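The structure appears below as structure tokens.
Every protein chain of the complex appears in place save one, which is left out.
So that you can tell them apart, the chains are marked A, B and C in the order they are listed, and the count of residues begins at 1 in each.
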Amino acid sequence: MNPAMIPEGAHPLASTIARFVWLLPLLPLLGFLINGTLAMLGVAKVGPADPSAGHGHAEEHGHGAAHGHDDHGHATRHKFAPIVSLVGPGVLVATFLLASGIFFAMRGVEMEHPYIQTLFAWMPVGDLQLNATLLLDPLSMVMIMVITGVGMLIHVFSVGYMQDDPGYPRYFAYLNLFVFFMLMLVLGGSYPLLFVGWEGVGLCSYLLIGFWFSDKANADAGKKAFIVNRIGDFGFLVAMFLMFANLGTLDVQGVAAKAAELPMGGVIATAIALFLFLGCTGKSAQIPLYVWLPDAMAGPTPVSALIHAATMVTAGVYLVARASGIFSMAPVAQLTVATVGALTAFFAATIGLKQWDIKKVLAYSTVSQLGYMFVGVGVGAYTAGIFHLVTHAFFKALLFLGSGSVIFAMHAAYHATHNHDDAQDMRNMGGLKKHMPVTFYLMWIATLAIAGIPLFSGFFSKDEILSSVFARAHHSTLAESSLLGIPGGTLLLVIYGLGLATALMTAIYMTRMMLYTFHGPNRTGAAEEPHLKEAPWVMTGPLVVLGALAAFGGWLNVPALLGAIGPVGGLEHWLEPVVGEATLRTTLGEPAHLSHSVELMLVSTAIIIAVVGIAFAVWRLKPAALVPKKDAPEATGFDRVLENKYYVDEGYDAAIVQPTVNVSRAVLWKGFDAGIIDGLFVNGSALLARAFGWMGSQLQTGQLGTYAWVLLIGVITLLGAFTFR
Amino acid sequence: MNAFLSSINYNAWIVPVLLLLPAIGAVGLWAHALLTAKDPAEKRWREVRVLAFSFFVVEAILSLGLWWSLDPAAAGWQAMVDLPWIPQWGVRFAVGLDGIAMVLVLLTTLMMPLAVLGSWTSIRTKPHAYYANLLILTVGMLGVFCALDLVLFYVMWEIMLVPMYLIIGVWGGERRLYAAIKFFIYTMIGSLLMLVAILYLGAEASRVGGAPNFSYDFILNNVHLDPTTTLWLFGAFALAFAVKVPMFPFHTWLPDAHVEAPTAGSVILAAIMLKMGTFGFIRFALPLFPGAAMNPSVRTLIVALAVIGIVYGALVAMVQPDFKKLVAYSSVSHLGFVMLGVFALTTESMQGALIVNVSHGVSTGALFLLIGMIYERRHTRMIEDYGGIAKVVPIFATLLTIVSLSSIGLPGTNGFIGEFLVLVGSYKTQPVAAVISATVVIIAAVYLLWAVQRIIYQKLAKPENESMQDLNWREIGLLVPLVAAIFWIGIYPKPLLEKTEPAARRLVTYVESAAGKAPVTASNQAR
Amino acid sequence: MLVEALALSAVLFSIGVVGVLTRRNAIILFMCVELMLNAVNLSFVALSTLYGAAGQVFVVFTMTVAAAEAAVGLAIIIAIFRHVKTVNLQNINLLKG
Partner (left out) sequence: MQPNLFHPLAYTFTFYFFGLTALASAVAFVTRKSPVAAAMWLVNVMFCLAGLYVMLDAQFIGAIQVLVYTGAIMVVFLFVIMLLNLGHVSDLLDARGKWGQLIGLFLGLGLLAEVMALNRHNTIERMIPPDLAAKAAEAASRSAAGGVIGPIAAPLFKEYLLAFELTSILLLAAIVGAVVLGKRRTNAR
């Protein structure tokens, strides 16, 4: 047992409601089981006793085939829809209430040590005594609140968005299963249990991206997401082997304690940290494994909001924060994380500038913002990273759900006039503020937040990250170490520069999206325009709540400079017991502080960047000049490169996927397996035996002459043996 | 439960009964064939099905007692029966079980009824012979797991071959003869070498102990060979088992045998018969020749072959057009894991190997049953003949997804536990091999998901697929226990691990200690 | 004179063998065989001068055998001739396996 963990019973939380923490993941699991059975009952029809006997005649399967038609059509609402609408979101509401209960219990208690709850002995093998343990501490509490909170809102939104979908119960079953696995990930007390959640969410994203599986593109996108995630999981697995082999334990607490004893910047700590980060790049879509996230937009929009914006993709950031004990011992690894984060942020932002599909814009914006978070946790400012994670969850979920209601309206319009145009392309939108005022205003709040306009949540979290990067550039373990020859200090400054550039571009492409979708003339088409109307209240309700959170989210962790607004450093204080020690270790003992004037200068540059970005976009972009997608001109030059996302997908496909497939087909299977082993040895030896047989048979020509010859040759050889003996 | 078992003196008679019951069953079927010669074929077919199934069910129920009656911690053999069989040659009918063998025996006895149920409606020609073959096959397999006498082991090893040859050869697919002959000759060549090695050991034992003696314990404790002979004998045993595993270069019989075998045949072949090879290594090759097994060059060779087998099997599986061949190559990859686990020689990796053994049996057995079901409906195994059938056969699609995920090794299912333990365990002694084998986590996801997607997702293009029937209650009842096992081993493998832990730990310490010292002074610690 | 007799016997035997190998006519083939038999008889007789009359007795036996063989052989040739109108061994391959 790890010394740091005090026995379970004695923990202050044990007496409070927190002891029902195991109920948190259980509720969504129950939701999944109920919805799952409802989905099966609705669709399945058990076959006859003798399967091969009678072929089902067409009409008997009529109803089966009927509901297989176009998924968005106005099929009859699924017969179990009412029950599912209650169970699905209901389970989330219950979980959220329990979570807030635990949250308030935790606020009233001094959380020196995490609350460990052992469920059962999972893998008791040799000296790997692995138990299924849940670990509840301030960090996982924050994540639980985000998951259940935002998750609940998105479930409610989905009731409206997916109301006419024939796979309605199946959708909520998967969504509940996702929340279950996400909670397992966050509550995992040991890395393998965390890994169960880690791959579980990967599975759910596979199922949900490929939800409308009858279309090959969606199924492919799901498969691609799962496989790229698996590449990341390979890294996670190897990290676990390293931990077990070198540190002897796989429990989160144990590993952190043992890591502290390792030499600073030692090979083991760096290796474990780097492999863990490989896992994070897979799950949180950083370079080089970000390719799956844009394709993941093939799934329903609420899924993109929940999984590919708010929760799953932030799992990587959570893992780095959770393993802060190891990362803080490996400055080189930290620098790698920060650099990759900054590069991804910048790279994704450039692509985002030229995307036409509204969800693709938001997807690349997510990849970019995730890069920001990794910069935060990479430089050891775990609180800043987590703070940006939380605020990002609010405004990005709002943006996605907003785009969801836009798409919902566009679909309704196109469906009314049986027009099969692309409902997600901004070039077919325009001037929607007249038709969807609520969504319009809320989307502007989110845009201002993400751009970093002061008093909105984005400003506080983004500024916190940038200032912590600047602070550590002068005085931290990172500044002293170096990566690939570049000294840490200059590298951090470069990262700071990239951060500012990304902030500028974020402001530009977000305003571009707003202008093209809501402002300027309407391009949907004269017939369709009257059908464009605001989404029902069940969808706009959650938008309003998210809008409030996006606006006032900054209040959670007000920087000292603007102390007047609210409690200074709320989140900082909250996460202190979990990541405090690791943060101090990176900043050489005393907390990083900047002189008043430097901080003022940083804040003002950030504000100027945001304002300039928005102004530049408003001034340069002319929504009126846009034409609908079907007659839009082919992009040329660098725009085309950006639009086709630097041809990275095609590059991967040509460089890795096709060669492996072709090599394994031509060389390994046909060449080696069928060719050498089968052809040469197995069938070859059979051929040899047959050849000898044939030679023998040639002697039996039936002619006396031949026999005489053979006879004589025998005699001669015999005599020869005697003569030469 | 234990009280009841000991009251009926369960341990004393269970193993011989387990071996004899199927034999009696086979005779019974033969008698049934004679008696009802005149009845219409349909009626006889239904009767013999039920008769055979009842024999297998009785066998399974009887064997369940093993789970409680065997105390895994006790050293030495359990449920031991030792009768003289051929006194002149010193061959005894010695059977007994330990933790490892018991788990595999249970896997066999519980898998057989499912396999029979799997081919309930698909086998109509000459049913009596078919089910008699399955019964004799069970005798062979159980005999191999329980044998404690080398000659008895060899006899059972051969008994196992003939029925399988007939099953593939008579009730198989188009190229069944080629596949059956190839399977037979491949295994036969391997096992002949083993016979030579067994006889050599017997001779050596008679030189040491006076009379010729093939008993496993006697040879284990008293026969000490110089390093070179140990290497040669180990080579002979290893070849026979390598063909059976199948390890990398000797695996080409598996895809053909699987593709051509009928559903029950390939289920048994995958679920149980492939475990003979690995069980052979664990029971015979390692303990009898620890010196050779610990010899660094031999060990690196076998680990290298195992790793190649893992990655090669996965890569080749990716490009197979035929779904059954794809699963066959995936078996090569999974069993490569077992070999890696066995030869990494740490308790975790050995335990992991045993779990992969069991979980591969469950998942691949279920996969083959599923393939058999759609084969019965559409009579084609080619992946592109399907597409989008999730809409038409949702139950099948859900079950196929669950079983494929367990075969990929998704955490929470049985595949993950086995693979994780093998990799974590073998990282300590074979770090490079473990990391390379870990990459197969990706390739496994690629080949199975790609195949599953092309079968159940995408557009429902082909008209024949639209009229497919979903699974009937028999088929669902058949798969439910397997899916339950998948999640049980995945979430709460503790009871299974406890059964095999002591035996695995003893094996690892014995091999390491025995190989460490020169063979002459090997301490004859009880098995 | 023994050595010369045996040498002559060997030469005659070889000529007989060459005859068997080169000729295709069944009758001539037979005659060559007869020649080989005579060569053997010669060596028997030559050696019987050393080892007593047993050799000559044996020659008597070989002669009877030769006679029997010639009779049956010629009968076969006639039978074949009646079928295929030729005794050229080239085309007679009824023995083909």
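We take it that contacts are C-beta pairs under 8 Å (C-beta built on N, C-alpha and C of every residue); 3 or more make two chains touch, one makes a residue touch a chain.
This structure is a prediction, so every number in the text was calculated from the model and none was measured.
A.B. asks: Counting the whole assembly, list the visible chains that the omitted chain makes contact with.
C.D. replies: A, C
A.B. asks: Under the stated touch rule, tell me which residues of chain C contact the chain that is not displayed.
C.D. replies: Given the touch definition above, chain C has residues 1-8, 10-19, 21-25, 27-28, 30-32, 34-35, 38, 41-42, 45-46, 48-50, 52-54, 56-57, 59-61, 63-72, 74-79, 81-82, 87-90 touching the missing chain.
A.B. asks: At which residues does chain A meet the chain that is not included here?
C.D. replies: So the residues of chain A touching the missing chain come out as 705, 712-713, 715-716, 719-720, 722-723.
Going forward, only the chains that are shown with their structure count from here on.
A.B. asks: What's the distance between the Cα centroids of chain A and chain C, rounded to whole Å?
C.D. replies: About 99 Å, centre to centre.
A.B. asks: Chain B to chain C: how many Å between their CA centres?
C.D. replies: Measuring from centre to centre gives 70 Å for this pair.
A.B. asks: With touch defined as at the start, can you tell me which chain A residues reach chain B in the complex?
C.D. replies: Interface residues on chain A, with respect to chain B: 40, 43-58, 61, 64-65, 67-68, 120-128, 192, 195-196, 198-200, 203, 206, 210, 213-216, 219-220, 222-223, 226-227, 230-231, 233-234, 237-238, 240-242, 244-245, 660-661, 663-665, 668-669, 673, 677-678, 682.
A.B. asks: Which positions of chain A touch chain C when the two form their complex?
C.D. replies: Against chain C, chain A makes touches at 697, 700-705, 708-709, 712.
A.B. asks: Along chain C, where are the residues that touch chain A in the complex?
C.D. replies: Touching chain A: residues 17, 20-21, 24, 29, 89-90, 92-97 of chain C.
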